[in-house]
Structure formats: structure tokens, C-alpha cells
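Starting off with a structure, shown below.
Only one protein chain is missing; all other protein chains are in place.
Our next item is chain A:
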């Protein structure tokens, strides 16, 4: 059945000039005329071109995200929930898959090859399901980046002297390192501010006396040599000698933006793919053997 169809089918734009006009009329029942079919094919090709380009962009975006420019991954890892990274890795896969499938789709549509289009539709549906998962995961996880999440983690993991096991040790070290760097580099302190260290009991407080370390030294305003400008002023909380702003924006900001990008860009791609896929199905069901 296929061979007879293929002989009849004119391979889209490439062979159309050599095609017999009468043949095309018979090939697609849906078509009232040449121009209608070709217009539809053109739309599908355009749709797939856009899908392919978006696929590349999605991959690029997700690669940028998983490369973790702000080195915030340890904080996420320590919450035992790095779904957002999972979503980004799926995004990388889906981006590649979309690009390849778009190529397959373009060729399939131009050749009007049923087998190719069927493969395209099935694979695209699988990819679609993957991207849906990525998108929903990113959107859901984004809601979890609350102040309290990072606050609790900071209090319980920062400078934790007695980790439960190796895994906990690894996480505590990651959290400590990340916080030290964040507070120094961005001149911030705690999640909401230095008062976090005063309002709550913490692992840090367990091993450091409050008189000497009301908050970590990183909260003090440092001079070029990395020594607090005025240690007493810092301990007493004299304005100008301690960093009074919190680090929450610096942590949740980049994560939020990335999750937002993965979720909504993925969503936009999926909405577009939906129509292209639906049209492809229609096209596929209407091609004559």
C-alpha cells in the first residue's frame, strides 16, 4: 500500500513541478486544490521550524540553569529537594528531542510520508509528556522557595559540628561554604537579616558563644584585609559596622527566575506544539494511501 502511495505522492516542494497536477488532487482527500494542501504543509513546516528553534533555546536556557552560575546548588541539595534541577535536566533533553523531531516532522510533512509522520506524532507525544512533567515540576517547586525554608536550613546546617552521617556532613559543608561566600561577597547576613541568628537557636549558636559571636563574622563589615572594621561595633549591631540586609533575595532570586523561565518558556513551547501536533494528526489522518 505504501509503495503505491509513495509513487503517487509528490515530494512536497521539491518535485512538485514535475508532478502531474491530476495526481495531487487524488493524493490528499482533504485538499480542494493544490494551493490549499501546500499552504497547510507550509504551515506545518513553519510550526516545526519554530518548535526546533524553541527546542534549541530551551536547551540553552536549561544548560545555563544547571551550570549554576551563582553556585547555589548546595543550598538546594541540602533541602533534599532539587526538583528544579531535575526539571532543568529534562528541559535539556526535551530541547534536543524537539529539535530532532522538528527536523523529522518537516521531512515527514514535505514527503507526506505516513510512517514518518506517525513516528513523529508518537515521539512528539512522549516528548510532550516529558516537557509537561518538567514544566509542572518547575512551577510547583518554585512555590517552595520560602524564606523559612532557607532560614531553617541555615540554622540547622550552618557549621553543624555533629552531622548525622556522611551525607549530612557533605550537605552541612556545602551549606556552610555557600553561606560564608554569599555573606562575604554580597555583604548580607542571614536570610532575613542578622536578627535570624539572634532570634533562633542554631547549630552555629551551639558551638559559638553568643557574647563572642552574636552572628557569624561574615556579617561584619570587613576591610580590604578581611578583618572586621570594628568588631565591637559589629557585635553590638552599630549601624555601618554590620551588614543589616538579608540574603534571601540573592538566593531565591536566581532560583525563582530560573524556575520561572523553565516553567513558562516550557509552557509556551507546549502550547505551540499542541497546535502543530494536532494539525499534524489531522494531516496524517487525511493523507490518502
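The rule is simple: a contact is a pair of C-beta atoms (placed from the backbone, for glycine too) under 8 Å apart; a residue touches a chain by one contact, two chains touch by 3 or more; residues count from 1.
Definition applied: contacts and distances are computed from a predicted model.
**Q** Among "non-specific serine/threonine protein kinase", "Uroplakin-3a", "Ubiquitin-conjugating enzyme E2 2" or "Anaphase-promoting complex subunit 2", find the name that the UniProt record gives to the complex chain excluded from display.
**A** Hidden chain, UniProt protein name: "Uroplakin-3a".
**Q** Which of A:69, A:211 or A:225 touches the chain that is not shown?
**A** Of the listed residues, the one touching the omitted chain is A:211.
**Q** Just name the one of A:113, A:172 or A:202 that touches the chain not displayed here.
**A** Considering the complete complex, A:202 is the one touching the chain left out.
**Q** Spell out, residue by residue, where the missing chain touches chain A.
**A** 3-4, 6-8, 20, 23, 26, 29, 121, 125, 128-129, 132, 135-136, 139-140, 142-144, 146, 148-149, 151-152, 155-156, 194-195, 198-202, 205, 209-212, 214, 229-230, 232-233, 235-242, 244, 260, 263-264, 267, 270-271, 274, 277-278, 281-282, 284-286, 288-289
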